[in-house]
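Missing here: one protein chain of the complex. Every other protein chain is in place.
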């Protein structure tokens, strides 16, 4: 047989008497766009871009541990930037740990995507089309941008995920003792991992949207997605309750399908926690959102579930123990989280149900999603009967005993990640005032560490829940279900205002629920920015938690605001994996609005976004490794992120130094000249101590060097206004962002010019209302900022 | 176009006017063996097997840290098996950390293999045949066993590595906060990772053997491989010296090729450290082995290298700093370890050489292996001239000053992983006796931690080197170069004696150089077992270190013993990745000798090996994450491993409890009966405090339930004999292994029977010389041990 | 040196942990500083008293970086001499760089006093200073109601019912800062 070259066009007529065993048929790809410079970048491909970022935003390290314990030379003491036995220094070691966190986070998304793909191909075949309706032409911005691939069917994601997997393993190798010695290279690798993370999320969400017909731009999708109930009070516990927890929707989807097929929609409650819950509402309209991660322990302890179905990620490691306590059988549905349960995949459902209902086994593993629905629902129906009348909320007497038992020893406070003063609250409850205890309910992140140390064996979490129960059981919010990708048509509308700055920015609250002061702050962030005409795009736990709070009229932020990707919109994009569409929106601004080529062109697009797209992520409760890789993925694409104070424990931040002029010199692509610019965005990753501090910070981080004067004046208005509102003062650096009088809001222009003259010593021509001297640069409407030499149009 | 199904036979005549763009041509695979039950197992596929192992060898945990710091809820205090904020307990957390270590280790091997494959396909194409000569039919035992694939060309490793990468990422996902709650499931995953590790190593070594024509069973391979020089004294420092460090051979191979092509073989020294060095000797006969990992710091400090070329793994993280000190330019050749150096791939060699020689840059990165040779050699030639006359060994005066400076404060001792008493040795040196200092040279693992804390800024490592220098500079050992796979023909010869026990076992010293008492102990292990007719198969650092010591006649263990896979052989299998061939040998015993089907049949083969193949690994200096995954890979396949005392810091061991009868009940496949057997092997992973303890332990761990009486008597002889020799006493448990008088060595049978009667109260029929009562089971020559119900031939 | 449990019990960073000292000792340690900086955070707003203490320290000529939203308090008290809003993360990012010009343009500080800052956030920033602001050495202390192992010196953990004693300690501290 003739040797055939891979990738060459090969004409059948050349062959005679040949049988070909077709491995993979690659249709000749339509030439949808010429390939860019960096398709499927490897570790070193985009390192130059990373080093540019890392030079301006020099990695900042705050070790959570001064030791390294990664090999048996250790523990090594690295305090004071000392070297360990392998020669590594503290700075590189911190970079390594950051890379490790991003690795775990990215792997979670990628493995989830791969798992989905396996299951979906098995169920629907490889050829499920990727078609998101008339308004979405760029179906997969990250896939195009990073891989140079335009996916047509879910089968196309095979190579995308293989690429990601290969890269993850390459990066994992770099973690080995005796590899990198430079913290910058560790960070470049972490940024690479972050990019892979974003790509993986896009893959996962696209696969599930395609297969489950989740909302897109077909009817009922986009801004018009329906609302769904949120809160512990939304579950009717008189019915059998199935509770799903995790991130991988197929088992929950099967439960929904089983309920519908068997006419049980109104007889059985299907509720969920975290992202599986969000995604379940995208496929099954009767599903309810019980809570975000922060309340998982409390929901489980409250015993509302007759059956708990877990899949993967963000599941309490003690879920089995907790469910045994409330006599709720558990079904593990994913090989990544099997909790020691016996694998009963393919076993007779009758037998499994029987074993679960009788309590012979505390739970089972069923790894085939399509076998879960029947077992879960039938078990819930039976178990519900047995559990009728049982209550796991403390009785009044129990509550009293416990709060009286407390000796205010303070151990719980020392064990609490937030240092909550439980002893004091107990004391006050014992004296008759339960408010301090009840108030803890929202602030507590529900981790249970306090209970591990209480010498009086007080079930602290239950005590707090009891105190708050009157409100909790009424808790009923409303949330728009996850809408998935932002439409190209929406981008076309807002592209100009966004880039020019007249829509002041995109605020993207993402991720977990480790908030310093409870869920209410999330709602405040959403409200504050939506009211100021920012576009607010939510995903994951923050999308859920912000739905818990209502205004005076009883409306949640979703009810107060429209769901369009437009000024003042409050969008639930979807689960954690859906936040890839926020990247997607930024990328589409460059592609759809600015006409930049996307295919294999990551560096240019990231450069574009960094200088022009005023977007800012906020992970106010950032907790997990996924949050680390998500933020890092935003950062590589040029999008800054603000984290809550716990975020300082990620060990690394990316902050610039506005006082270092050399770091803030950009190239004007128009003529290649170097321009010293205002610090926009000043940081790529920064923690704020309080929400009051975070609000103006986020406004500031939406400022970009490319802003028009009108846009800048709007952004400055909000920056100054939010500072005045929450910090009672002008921000000390607002003048840095003033290039010309026209950058100042008209309403306050005089006042501000006066301040510039008096406080900064700027020269003002009061007649012309012009700034004559002072700004770091003059406003130049044709400024075409870039960090990339190769984008200079004509060299001078 | 018609839809074509993947994998189906597809006849050309059915198509008309069609052009097919061939993606990948899969030749119809010859049916070489029917597919076994578990090809390409996923996480849960072999979990039953794991749980069997984990039930007998219950995971033992010794935390190195009582805290968890993996997410921003932390640090969590898990002391006393408390739960963290995510609900995880200490035991599961330790399993998680073990999985993490194995992940990093396995990724190193897999990523190395993938990197090689990329480079080799680029250089040689996909079709390099995998052909290891007439004596090797089973070219890739692990690939067949795990994947069900019989690789024909290196291109076939694409799918093998994709499989591994996918699984690694799945397992990495399981590390995320909120996944597994059971330590058993973490361990099952670690075992899965260990298996993937072994497969990855096989892939990597097979690819490089195939492409570089490394020794196989063609002429000059196998037992007849040549010897090579080992030791710091073997480098002629009057010549320009290129020093290669790491694990990935292509850049070093290119250096060798460049030297040969340019007639510089005898003008430039090519020396190496670690596995790259081993593999370089497999491709370039003039290469020299300077040292194993343990001396890297000292070799670099000694400044013998004019150019240092690093690739990946086991490179000191401060290599750049060290090379700058000795004015040796450095070339980084791998994207996993770039050390912040500027990427000069594809740049003009003249310019690069110039920059390096002039010292304008301390080093460069060149990621294309075939560009390295020229730059490295030309740079060495030039730099050598500049460095002539420079010495980095302390002068006598400097040495005196330093030892006098020492105030015996003891800080260095507290910083030293081995607690070495440097202050005392300095004191003695100051008083004129340098022996204590010189003696430290071999014990010190060369980590440099001591120097980080010395308030007197004494370069302790240099001081020790100086004291030992007279011997060190004479250090010249001889080592057989890595021979690669064990031959099928060898297996055929030794299969019976091995399984029957007349060759008492295979001892496999593997891995790193973190020895408790220096390199000499490695040589002792090799010598002791080779002299007792075990087969000793070495790889990696232990292969190098054991070559450093000579007997009275000036011979090293390699010179004393033949290199056949046969009784008394001392084989250097190769670098770390080559130790897959030790798995391979065990697998071939089951396949070639016992005729068990291999394809996709991991569980059965592991079961076979566990009960029948008396092999035992020893990682006396186990240090890295790779060592963790290597050992775990051995374990899943049923091969035990002994580690040095540092191994206790891996946190987890696998030890059985011989006193728990229920754990030691096997099935006799002949009739399905349950048989309570002697504990063979007693442990799968155990640390020994001293080499004296390790020697009898290893002999014991070669005992298997399937031993014939003759075989058992030989194994017992060595177990008892080694105990008597090194512990001065009979092992307390030797009687457990006696089933019948015929299990006892004839020479000492009477004496031993007497002891059994007196000490254990067994009943002996002295006339018949028979044991009448006592043993835990009678010897049954037709016993067919298994742990797998499904292998019972006929159920009773 | 007395042993104390970190306010977050598992906040044990490694071999180098700071000591516990009474207000007078910390006060005289502060007095030894060449160029000190008082860094305050949002917990300062827990009571007028705490803000007043900061102002008293400020009045001794020690400049104040107001992090979190603590600046609010100073504005309300109309004390803005030498008080500058700064984000704590960004501030620490500057502090770790010896070439930073400081809030006054006159150069970096050799001594920082953390006060009124959320425990774990403060701890992380102290960790950065301990590990990286070593050449020249920057000394950092905390005068919060928590034991801070990453600071060179701090008080013990003080429970809410000891609030009065804590106030007393702060008063003593102010007195013992001589400048």
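Quick notes on this structure:
Each chain carries a letter (A, B and C) given by its place in the written order, and its residues are counted from 1.
Basically, a residue touches a chain if its C-beta (ideal position, glycine included) is under 8 Å from a C-beta of that chain, and two chains touch if they have at least 3 such contacts.
Since we're looking at a predicted model, the values are computed, not measured.
The missing chain, though absent from the view, touches A, B, C when the full complex is examined.
Within the set B:40, B:64 or B:342, the residue that contacts the chain not displayed is B:64.
If you put the hidden chain back, the residue from B:79, B:285, B:433 or B:780 that touches it is B:79. Only one residue from B:155, B:181, B:417 or B:563 touches the chain missing from this view: B:417.
The omitted chain makes contact with chain A at the following residues, 67, 74-77. Residue-level contact of chain C with the missing chain is found at 1, 3, 5-6, 9-10, 12, 14-15.
Residue positions on chain B in contact with the hidden chain: 58, 60-67, 77-81, 90-91, 408, 410, 413-415, 417, 419, 421, 423-424, 453, 516, 645-646, 648-649, 651, 653, 655, 657, 659, 682-683, 686-690, 692-693, 697, 726-729, 731-732, in rising order.
In this text, only the chains that are shown with their structure count from here on.
Averaged Cα coordinates give chain A a centre that lies 40 Å from the centre of chain B.
Separation between the centroids of chain A and chain C, computed from CA atoms only, is 33 Å. Multi-chain contact residues of chain C (touching two or more other chains) are listed as 8-9.
Each of the following residues of chain B touches two or more other chains: 67, 74-77.
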